[in-house]
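Just one protein chain is left out here, and the rest sit where they should.
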Amino acid sequence: MIRWMHRRLSFVIAAWMIAVMSASGAVLAYKGTPGDEGTPAPRWPEGSTLVRDTERPTLVMFIHPECPCTRASVEELARIVGRGDVSVRTIVAVVRPAGADLPEKSGVVERARQLPGVEVVVDQGGVGGVRFGAETSGHTLLFAADGRRVFSGGITASRGHQGESEGGALLLALLRGRRAESAFASIFGCNFSTAEERRETP
Amino acid sequence: MTSIAPSQSPELEEAVAQRAAVLFGEHQTSLHRRTDRLFAYLLLGEWAFAIVLALVLSPHAWDGKVRTIHVHVPIAVLLGGVLTMLPVFLAFTRPGMPSTRYIIAVSQMLWSGLLIHLTGGRIETHFHVFGSLAFLSFYRDWRVLVPATLVVVVDHLVRQVVWPESAYGTTTPGAWRVLEHGAWVLFEDAFLVVACLSSRAEMRASAERQAQVETLSHLEEAKSAALDSALRELRSSQTAQIRAERLAALGKLAASMGHELRNPLAAVRNANAYVLKRLQAARPAPDSKVTQFLDVIDKEVGVCAKIISDLLDFAREKEPTRAPCPLRAVVDDAFSVVPNDAVVLENAVPEDLPILDLDRDQMRQVFVNLVQNAVEAMPADRRASGRVVVSGRARPAGGCIVEVRDNAGGIPADVAARIFEPLFTTKAKGTGLGLAVVASMVERHGGNIYLDSRLGEGTCFAIELPVDTLPPQQPQQVLEQTT
Partner (left out) sequence: MTIADDAATQARKMTILVVDDEAPLLLTLVANLELAGFEVLDAPGARQALEIARSRHLDLILSDIRMPGMSGVDLLRALRESGCDVPVVLMTAFTVESVLTEALREGVFTIVAKPFDVDGLVVSLTTAASRPIVLVVDDEPPVAQAAAAALAAMGIRTGSAGSGAEAIERVRRGDVDVVVVDMVMPGLTGAEVVEQIARLDRGIACIGVSGHDAPALFRRAAENVVSFLRKPYRPTDLASSIARARSRPAERS
């Protein structure tokens, strides 16, 4: 076997390259597969327990406490709202789906709590998520001072990947006061509910 | 190139250059093999690390309240495994080959990508890229950096192309990122290439120096070996010269002594002969003891004469006058001269023994001495059955071997070792020259003499005589027809 491999070295190398590229391709595909867009509320939903800021924009990010990809979203959030030329009320809602067997503490949540000026609330049962229409962990919504939604989407370039992203750039631009059209970016993160449950929910 | 030796011949320089090339090649190959193995272990370590990383950082994914194994884990195991398998295999089965290290380079850089993915794009993980490039420079082969750099660039481009941002049509900051990363990579590459080249040059110089040192030390060894052998030759020729000088002095002494002694001996002998004759003719006849004692005088004078003859023969070193010499007849001659009563002397020299050109008188002397030695060595209890047999046979290579065999009880080893030494004797009475003369005469004929003795049985002296390779003495005055 080994001698055969030596004799056909070029063949072996080619086969290897193909395997590597396929696997890498699969990885990239996965990484680039966005999560469910959800049905983001066009306006700040009435009846939300979350408090909106009327003077300045309000940003809400829904995260799953155990989703590994969300760490990247949180880091990106920290980067964006931590900027000096950005003034926004930031809320991180931690969705704890009903019936999920989640540990008490979460690294991501701790990280979020550490961020200055960021309010962390627990959304037990995912009610808030449903109300705001967020289906995927890392889904970020930006509402203008008048309650109008101006941004919905993820702020990572791919699953669990820190760094500059389309969404992040858009959000930043909006926060800085650029054109306030409704913008959207792909969200990369874990689902808050299974596909079955989603079908069930209206 | 620094040269240690001042000036060398072109052939020597050529040899040094060749050796240097060989050494350089060997160093390179061993370096490549070691680095291949190093990377094999590194890759295996990275694979293990990746699996641990996946299990620690992102073990689970959530789909609502359903917990599944995060994709990172199988990715770490499978893609990590695929990435690692081939380079490790090549590193252990084909270490040192260029294909091995290129595959290793590609794999290592792909590992950077995988680790970056597994750690969620952490900035710090990007350092792995630069670290890997630096590790690859251990090969001191700048060509390795080419596939490595290509992989990094392609990886970035593919990510750019495949991920959905480009769907928006704007040049994202991500694109510039690629260029920025690329620039840093090229920057590092430039320095690494320079480092590789200069390391290579250093290795080459070091190989050249080593080759020179090796060559020089070989030369030195050869010189000292030659010196050693020259010294040995000098010493042996000095010893030979000293021996020759001693023999020459001995010869001179012998010459003057011979003359001084032989005249008085001749006078004594003559006088004795005269007295004896007169007494034998006298009436009344004298007491028998008188004639007896006169005989004693004559015999003892004969003994003195023989001793002097032996000594002078030994000292004179007369060149043999070679003529065809049938040895069987010479042995018969010798038998007739040796004083002997009880011991049986047998001439077993074959009739058809090849006839060599020898000095008949000297060969007779040789056999006389050997046979006499054997007869005198016969102990009293063996005398009745004492036999001395002289035999011979032709040698296949030419010449012949003559053996003088006796059953006189053998010679102990310590005596046998010195038996041909002049003036060495175990007899109470004897000059110790007899066998020395034999050895000397045999050697002057170009032959050899050997001794084989068995204690309790007897002794065999074997004389090897070569065919005379020198032409017979050229006549200086050729006989011409009288007109």
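Just so it is clear, A and B label the chains in written order, and each chain counts residues from 1 on its own.
Note that in this section a residue touches a chain if its C-beta (ideal position, glycine included) is under 8 Å from a C-beta of that chain, and two chains touch if they have at least 3 such contacts.
If you're wondering where the values come from, they're calculated on a predicted model, not measured in any experiment.
Here the chain not displayed is in touch, across the complete complex, with B. When the full complex is taken into account, the listed residue touching the unshown chain is B:Arg328, out of B:Arg328, B:Arg405 or B:His445. In the complete complex, the hidden chain is touched by one of B:Pro59, B:Gly258 or B:Gly446, namely B:Gly258.
Screening B:Ala54, B:Leu294 or B:Leu312 for touch with the missing chain picks out B:Leu312. Touching the missing chain, out of B:Ile355, B:Ala384, B:Leu423 or B:Leu455, is residue B:Ile355.
One chain is missing from the display, and on chain B it is touched by residues 254-255, 258-259, 261-271, 273-274, 277-278, 301-302, 305, 312, 318, 321, 323-326, 328-330, 332, 351-352, 354-355, 357, 360-361, 472-473, 475-482.
In this section, only the chains that are shown with their structure count from here on.
Chain geometry summary: the mean Cα position of chain A and that of chain B are 81 Å apart. By the touch criterion given at the top, residues 2, 5-6, 9, 12-13, 16, 19-20, 23-24, 27-32, 34, 64, 66-69, 71-72, 97-101, 137, 157-158, 160-166, 169, 186, 190-195, 197 of chain A touch chain B in their complex. Looking at the complex, you find that chain B touches chain A at residues 57-67, 70-72, 75, 78-79, 82-83, 85-86, 89, 93-94, 99, 103, 110, 113-114, 117, 120-123, 158-159, 162-165, 168, 170, 172-174, 177.
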